[in-house]
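For reference, the structure is listed below as structure tokens.
The excerpt is restricted to a subset of chains, each kept in its original location.
When the chains are written out, they are named A and B in that same order, and each has its own residue count from 1.
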Amino acid sequence: MTKPLVLHPDRLFPAQESTRAIARRLYAEVKDLPIISPHGHTDPSWFANNEPFKDAADLLIKPDHYVFRMLYSQGISLESLGVRSKDGTPVETNSRAIWHLLAANYHLFRGTPSRMWLDYVFSVVFGIDVRLDEETADLYYDRINEALATPEFRPRALFERYNIELIATTESPLDDLRHHQAIRDSGWQGRVVTAYRPDPVVDPDFEGFAKNIARMGEITGIDTSTYQGYLDAHRARRQFFKSLGATSTDHGHPTATTSDLSPQAAEKLFARVCSGDFSAADAETFRGQMLTEMAGMSLEDDLVMQIHPGSFRNHNQKVFKRFGRDKGADIPSRTEYVQALKPLLDKYGNEPNLSVILFTLDETVYSRELAPLAGHYPILKLGPSWWFHDSPEGMRRFRQQVTETGGYYNTVGFNDDTRAFLSIPARHDVARRMDCGHLAELVADHRLNEDEAHEVAVDLTYNLVKKAYRL
Amino acid sequence: MTKPLVLHPDRLFPAQESTRAIARRLYAEVKDLPIISPHGHTDPSWFANNEPFKDAADLLIKPDHYVFRMLYSQGISLESLGVRSKDGTPVETNSRAIWHLLAANYHLFRGTPSRMWLDYVFSVVFGIDVRLDEETADLYYDRINEALATPEFRPRALFERYNIELIATTESPLDDLRHHQAIRDSGWQGRVVTAYRPDPVVDPDFEGFAKNIARMGEITGIDTSTYQGYLDAHRARRQFFKSLGATSTDHGHPTATTSDLSPQAAEKLFARVCSGDFSAADAETFRGQMLTEMAGMSLEDDLVMQIHPGSFRNHNQKVFKRFGRDKGADIPSRTEYVQALKPLLDKYGNEPNLSVILFTLDETVYSRELAPLAGHYPILKLGPSWWFHDSPEGMRRFRQQVTETGGYYNTVGFNDDTRAFLSIPARHDVARRMDCGHLAELVADHRLNEDEAHEVAVDLTYNLVKKAYRL
């Protein structure tokens, strides 16, 4: 017998009645505000080409590392889930069979945000009213595929239906941004902007680092074999990214290390990392030096700087060799900020026009390091709870551990940070509900007046994002 | 005036009425399920010999480091508590006097799990209905001793009354398992199995390490002076442990370090640590190498592997010299897993038939390291909140910090991990109540449907334990 799929209107609100009533009132004011997505990983070609998505498995399973890593952790092979291999290993191509694997193992997601996001997509986006299980797998598969074939489910139509005011994608300096150009040229009014993510030309450990830098020289017509030329090439690409709407840069580093070398030392280090003959410490120092250089460039060109440190990428060697990056095997690690950021802060920490948004995968730093830093330094703001912590309990911990020292106004609203386009409204809705629930608890125990909580709820949902990302 | 001792039927359930009602319904389905205790430290001789326990102090105070460490922390000497000394220092032998010390200081345990476990034992097991304090100390002492003299309080009778389906003890490879053999020979139907805990022959810092390895050679008839012989002796002992019911091994290391040396390097390191002339780094590498070797043997013989890292053992030198191990002076320390486990995971992380259960005393790793690792690697599962964290708040943090990334099905149910046999049902009851309360909160804020919560509650209590420990 099928079971009903119902999204309860009070979901995620505190259970206590009077607190829940406050949360409902707060949520009523923010639930219909437009979505601003200032940081994420959707594919701009979707909006440029506006082609239909292929099928349920191709859209919702194969590209979503949150989904397939959980199935993999329980012994279901990535091959059987149709995850494309890099090494030619054959993988399942029957999308219906793949869909059945998700349906048969949907209980694994109980209590996870993936479950909430998927149920939202099934219910709100596709209008399905029975729960996913083996019995309903075919009904789901057919219903989703039928919908995807209609004009209403093309990327631009969903963008508009989702009430997205702006979405930012993330591109490498080597990207020609042709899809962003095409979106502009198309006359479509949806605001899709890029963000400058220079990891491939900033991280000596990145695949093809030296070649990437040479390529950046070709693209810009600047000699990137000297440090000064290399920095100028960054300046040129940042300008180009700005011309296609970028208001921010993004830096995904293993640690938060920053450096502030003398020009001579930086020049020598640059030569060393470009030569390929460098130590792990060299690579770390160079990445750190580039964070400081990027902060300096942000002072020049007003791009907001985002730092996303602390992920041990591609931890599973076998999975990496067969399937490549972003396969659910990136594991957070302990991350230190107080010593690590000091060189950058000593140089630029008190600049009135610089804005650096810090993220973390190490929740222990919320109250110990990040809130005290952001509660003092004018350049620092705190990004929302990130990745594994983009979840109800993760958001609760973020607010409870950051607010008392950092306040609300040193935070920047929500980021969905996702490549799972369908789930974007689900993710923003979770954040809005959790923020309203959090504020309701402060109102209920008289730490905050309700009229102030209403202002804060709107600020967290909308105003702070626009301000922090200079949109 | 004596005060009543009442165990409230709703204890540990969320206070909010509708959430509590859900918790009650969930708990009703799991409260009477049999106890499976897949990891612990009860003494198999109890079940082999089935002799009566001696007296209240001998049973409930002297062997329980949770109890006497708290009294010690407030200035009550271990000598006065009758804790047996190693060095001949005389200790209190008057059990009634010892019992009075507990009674007079019972307020120290307010808010601790020891208080909840003891009250359960007093109330449910011994049927006492007044609170322990100085006034009731004699009543308690006499009542407990009278009960212990009756057949109903012998180990096997309690085992049956407690509805224990299976209990695992933990023995060294040097143990002859005679008590386990005796239990089997006795015809008694209680299932008591062993587990393989090789620390004395795996940890170069263990007292008598080299002698222990020689002894393992004598027991197995294998030449343990070579690395290959030493490994084969492990294989032989593991087989012997399996023959007496073992389904798991257990490894109590100071860190989670693993190593994967070449056979030559391992051979040399083995010679060095056996010679007694080795560095701290050698000892650490050898322990790490042995975790990887043990994982390889588990692939051969199907024993589930448990890793319990992060305890700084015998931190108090004076207490250790006078009283020896396990005297409440083992202190947790920061424990890293992401780098530490990589050698083992690179070698065996994707094996479909291997199962490694990770524990921690460092709660910061729940959301940062353990849930992401277990939510990806097929061989990894997470043991329950352990030792100091085997407590209501500890369990709450475990579920709140693990579930969103790791889900429920990468966890393995509850371990009591105790030598305090009397308290076993009290401990399992706390875990069942806390899990039901946790699930009730997810149902109450509509993150989980109640029918699913019922399934999960039964899985956490019973099914996952059997599956994870291959029982």
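Here, contacts are C-beta pairs under 8 Å (C-beta built on N, C-alpha and C of every residue); 3 or more make two chains touch, one makes a residue touch a chain.
Just so you know, these numbers come straight off a predicted model, no measurement behind them.
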Complete complex - number of sequence copies, 2 represented: 3
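Going forward, only the chains that are shown with their structure count from here on.
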Whole-Å separation of chain centres (CA-atom averages), subunit A against subunit B: 40
Touching residues (chain side subunit B, partner subunit A) in the complex: 14, 16, 18-19, 336, 338-339, 342, 345-346, 349-350, 352, 364, 367-369, 371-378, 380, 400-401, 403-410, 441-442, 444-449, 451-452, 455-456
Contacting residues of subunit A [partner subunit B, same complex]: 3, 7-8, 10-16, 69-70, 72-75, 107-113, 116, 131, 312, 315-319, 328-334, 361-364, 388-389, 391-394
